[in-house]
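One structure, pasted below without further comment.
Up next, chain A:
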Amino acid sequence: MKENVVIIGGGIAGMEAARQLLLLGYHPIVVEQKDRLGGHVGQWHRLFPDMASAQDLIRGLGEEISDANIFLETKVNSINRLRDGYQVMLSNGVNVACRSLLVASGFQLFDAARKEEYGYGVYDHVITNSDLEAWFNGKPDVRIPEVPENVGFVHCVGSRDLKAGNLECSKVCCMTAVKQAIEIKEKFPSARVWCFYMDLRLFGKKYEDFYLGAQQEYGIQFVRGRVSEVGETADGRLQVKAEDTLTGKPLRVRLDLLVLMAGMACNPEMTRLARMARLDIDSDGFLKSLDNIRSINASNRPGIFFAGACTGPKTVPETLAEARAAALDIHRYLQKGL
Partner candidate 1 sequence: MIDRVASGFHPFVIPFVAGMVFVLGYCFIGIFRILLQLPAEDRKRFFISLVTPKTILKNIRDIFCDCLFHVKLWKRNRLLGYMHSSIAFGWFMLIVLGHIEVILFLPHRIRLFYYPIFFNFFVAEADSTIQGSLLFFLMDFFLLIILSGIALAMYKRIRSRIFGMRRTARPSLMNRIGLYSLWAIFPLRLLAESFTAHISGGSFLTIPANWVFRQFLGNDLNLLPTWWAYSIVLDVFMVVLPFSRYMHIPAEMMLIPLRNAGIRVRNARKGFAKVQVLSCPNCGVCIDACPMSVDKANIKDCTVYLTRQLRRKNERRIEEISDKCLLCGKCEAVCQVGVEGPALRIQLRSERKYALSPDYSCIPDPPPAESAGEGKVLYYAGCMSRLVPSVGRSVESVFRKAGIAYEWIDRDGGVCCGRPMYLAGRLEEAEAIVRKNEAQILGYGVGTLVVSCPICYKMFKEKYDLPGIRIVHYIDYMQELLDAGRLKASRSDLCYVYHDPCELGRGMGIYEEPRRLLGRIAAITESPKNRNESICCGGSLGSLTLSFAKREKMTRAALENLYDGKADAIATACPLCLATFSRYADRPVRDIAEIVDAQTVGTITKTEAI
Partner candidate 2 sequence: MTDFGFKLSKSSAVELDKVDTTLFERLCEASPDARICMNCGSCGATCTAGPYSGMSLRKVLLGLQRGQDVRPLLSGCMLCGKCTMVCPRGINTRNLILNLCRIYD
C-alpha cells in the first residue's frame, strides 16, 4: 500500500509536487478548492520568456498526475496532529491520515479595486493583467475597445505599497507588463503603449531581451512614475495622471485601455490553514519558511512542507523547482521516519 501525502492546492506547485511524489512511489492526494486544477497559471495565456502556452503546461502536468487522488471543489476543514502525522478532514467528508503534508496554496491576485484611484470596476476601460490574459485566452471583454489607440500599463498595483498593505515586490509584474505590452502591440500594431513603472525589475533569464525588444521593435514607451489618479473623460476614455520623474514634469495622457498589473497578495485560505496547522506567518503575511536560504520548503511543523507562492511571490519556473524540491524533502522525511 502506497503512503498518502496530502497536497493542499492544485495549482502548478501542487501538480508538479504530485507528479514527483508519484514517481517516488507515494500516493498524493491533491485538494483543490476550485472546480479545476491549474490555479492562476491555468487562466494565463502565454508564459515568459519562451511565450509557451500556459494551457499546454497545465494539460501536460494534468496528464501525468492522473494516478493521483484529486479532490476538486474541496476544502480542508481541519488538520489535527496525530502521534506521528496528521489527520486531515476534508469538506467532502473524506478523512485522511498522513505523515506528511504539502502546502501549495499559492497566492491571491491583489484586488485592484482596492486601489480606488485607478477606478477598477468604476471606469469602463480599466482591466487587470489577469483580465487581459483571460481575453487573450478568448474570453470576451467589453472593457477592451475594438481598436485601442492608446494603452497604458500600471506597474506595482498592490505591490511595494504600504497603503495597499504590501511593501514587497510581486516580482513577476514588470516582466508580465512588458510581455503583455508586446502582445497588445502584436494585436493592435497601431496602438501607442506606455508602461508606467517605479523601477523596472527585470531580473530573470532573457527578461532584458524582452525589454529591449519592447523598445526597439514595438516602440513601447516606459515612463518612470507611478500613476496617481485616473478619471474618465467626456468621450468615455480615461485620463491618467502621473509624474514623469525623469523630467520632473507632471504628465497627463488620455487612454483607451488601462491595464493594472495587480500583484501577488496572501491567500486568505492560506491564513486559515496556517491557523489550523499552527504554521508561522512571516512579516509579509505569507507563510514563514524555516529559513529563506536553505530551507525555503520547510515549515515550523514536522512533516509539513511548502511549495510555490504560499511563501511569497514566485515565477513559474521557481514554483516548479520548489515543488520538485519539496517532493524530495517529503521523500527524505518519510524515508527517515521508516
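These made the cut because all candidates are chains of the complex that A comes from, given by their letters.
Please note the rule applied: contacts are C-beta pairs under 8 Å (C-beta built on N, C-alpha and C of every residue); 3 or more make two chains touch, one makes a residue touch a chain; residues count from 1.
Fair warning: this is a prediction, and the values are worked out from it, not measured in the lab.
Every candidate listed (1 or 2) is part of this complex; the one in touch with chain A, counting any copy, is 2. Of all residues in chain A, only 150, 192, 194, 211-212, 215-216, 219, 221-224, 244, 246-247, 249-255 touch candidate 2 in the complex they form.
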